[in-house]
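Can you keep this structure in mind? I'll have questions shortly.
Showing just some of the chains, left in place.
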Amino acid sequence: MQLTARDIARIVGGKLIGDPDQLVTGFAGVREAAPGDISFLASPKYASAIKTTRASVLIVGNDLDITFAGTLIRVPDPSEAFATLVGHVAPPPIVFETGIHPTAVIAETVKLGQDVSIRSHAVIEDGAVIGDRTVVGAGSYIGHECRVGSDGRLYPRVSLRERTILGDRVTLHCGVVLGADGFGFETVDGKHQKIPQVGFVEIGNDVEIGANSAIDRGRFGRTHIGNGTKIDNLVQIGHNCVIGDNCIICALVGVAGSVIIGNQVTIAGQVGIAGHLTIGNKSIIMAQAGVTKDVPAGAIILGSPAVPHKEFKRAYAAMQRVPETLDKFHELERQLAEMRVRLTTTS
Amino acid sequence: MQLTARDIARIVGGKLIGDPDQLVTGFAGVREAAPGDISFLASPKYASAIKTTRASVLIVGNDLDITFAGTLIRVPDPSEAFATLVGHVAPPPIVFETGIHPTAVIAETVKLGQDVSIRSHAVIEDGAVIGDRTVVGAGSYIGHECRVGSDGRLYPRVSLRERTILGDRVTLHCGVVLGADGFGFETVDGKHQKIPQVGFVEIGNDVEIGANSAIDRGRFGRTHIGNGTKIDNLVQIGHNCVIGDNCIICALVGVAGSVIIGNQVTIAGQVGIAGHLTIGNKSIIMAQAGVTKDVPAGAIILGSPAVPHKEFKRAYAAMQRVPETLDKFHELERQLAEMRVRLTTTS
């Protein structure tokens, strides 16, 4: 990216205040910006960040009252203007040409939809079905009898074990593993015998799953991810979980087996959920919580073991007062002892 | 799956109560079941789940006293009957044909056992040895001088760095990485110099390792996983750990370097164990615990920092009483002040 502040003011239709020849070589948030970057201020409440920003050019609202040593571009809606600019100069997205790379290994009984793109070294096993316009990235593995919907984007090196089902418009980032065996053993005389995991994984429409996340197949029946649910990187979902629609599951979350999660549930980073629990619709589980009980719909919980938000806050506030109260307590003991002496003397 | 309740009653040798023509299209646990599913009740203590199940057909014990709107199949042992049914209708397991796929790249000095199956795009480097009947999945990488035992199942896209040793009947799920360099640096003037990691990873017999888990090679000598130990997905085992036989290690656990773990130890999800500790036989470390001290044999510990189960419970119960006690404490202060006034007045 090589634009002057003048070019940018023209692109976003803004009013330039400062040096029109200031060269802009990158984008960044106000706090992350380095010299040469352009940034923007979406809301006046972040105005204090301007004092320390290293950005060379800022896009701000027409009415914002600020002092800034660099160059300003004033617009009615800074967020929209910034998006316009990004859209204007962002590199074009990578388009994978349709067709089958000669190094891909596709079994004879595979059914490929219209305009698929099967990339180099991809492997598709017998009986699999790939929907129209789906991209199967380089080095990806689609196991026997999988069914992948249309308009899917499977980035390089994803692995779908046999009989995994994907809906339409599913995005799987690099390293995703769907359908590995559930972690199920029966312990006999201290040794762990494998319980056969003969189920499968079923992913709804419009689901996105982050890099190196893993979702295990059902012991029997399905492990299910509902439509529109978005899963971040390095997440573990155990066998036979049933996750609803439009949930958000952040990085490094672990969900044990047979957990039922409702719709529009938000699970923040590094949360752990014990097996066989039920998590209600629209509940929010805050970062690093350890969930050991069912969660009612709409609840906000945190802590390990997790408790409702209000309870945690009350307990946390109380904890803060403990050290000081312990000191006061000893003073009280002293006073009481003193009074007893006086009382004994008096009576 | 397309069976009537009548078919199923016949398969499991049960007594049908309800609609013999009820169509069954899937399996599920009582809580996860959707209409069309069959489920079962292993124990009367879960009978309350029947009130809310959406299963269409239930397999229950002969003597269980319940009300259920759908169709029942009564049998002497519901758990066994369900296993019979699953075994009857589960799809056949995938069998990988023996032989070497033409796209596999196998160095000249590799020794392959009888009836191995080397799948497409697998890579096996010089000096490696693969035991009889072992499957090396598509896109897997077996580094130089690795020794893989017999009857192994390496799913697609596992990576074994050089000189890794696997016993017999080892299962590695997709994305497993064995033998990456240990995380060892020496910091000189604020810069981190790499300490060479010239050891290796040695995995015993009958070990199973979950998707995208990573076990680092020793700095020198081995990182060892004992016979029969089962490791879940996304687990990190540091360099030079020595883990005993028949342990269970759940998802997202992190074990730092040089930790010694005994036999039959259970480590629940998201536990972290600091370096150079010793964890005794048959101890149990509960979910999300942060282990900072040696753990005696047979101990049950939890919390971060982790403490023995009883101590945690006592502390936790005390915590629960803190907010209320703080209120009482202020009342006590008030009373004491009042008494002092009276006592002063009196004396």
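For clarity, chains are labelled A and B in written order, and residue numbers in each chain start from 1.
Keep this in mind: a residue touches a chain if its C-beta (ideal position, glycine included) is under 8 Å from a C-beta of that chain, and two chains touch if they have at least 3 such contacts.
This one's a predicted model, so the numbers in the text were calculated from it and none came from an experiment.
Asker: Could you tell me how many identical protein chains the full complex contains, when just 2 are shown?
Answerer: Taking the 2 displayed chains as part of the assembly, the whole thing totals 3 copies.
The criterion applied here is as follows: only the chains that are shown with their structure count from here on.
Asker: Calculate how many whole Å lie between the centre of subunit A and the centre of subunit B, each centre taken as the average of the chain's C-alpha atoms.
Answerer: 23
Asker: Going by the contact rule set out above, which residues of subunit B touch subunit A in the complex?
Answerer: For subunit B paired with subunit A, touching residues are 26-29, 31-32, 37, 86, 90-91, 93-94, 101, 103, 119-121, 137-139, 155-157, 171, 173-175, 208, 210-212, 228, 230, 232-234, 246, 248, 250-252, 263-264, 269-270, 287-288, 304, 319-320, 322-323, 326, 329, 332-333, 336, 339-340, 343, 346-347.
Asker: If we count contacts the way the header does, which residues on subunit A are in touch with subunit B in the complex?
Answerer: 103, 105, 121, 123, 125, 139, 141, 143-145, 157, 159, 161-163, 175, 177, 180-181, 183, 185, 190-192, 194, 196, 198-199, 212, 214, 216, 220-222, 234, 236, 238, 240, 242, 252, 254, 256, 258, 260, 270, 272, 274, 276, 278, 288, 290, 304, 314-315, 317-319, 321-322, 325, 328-329, 332, 335-336, 339, 342-343, 346
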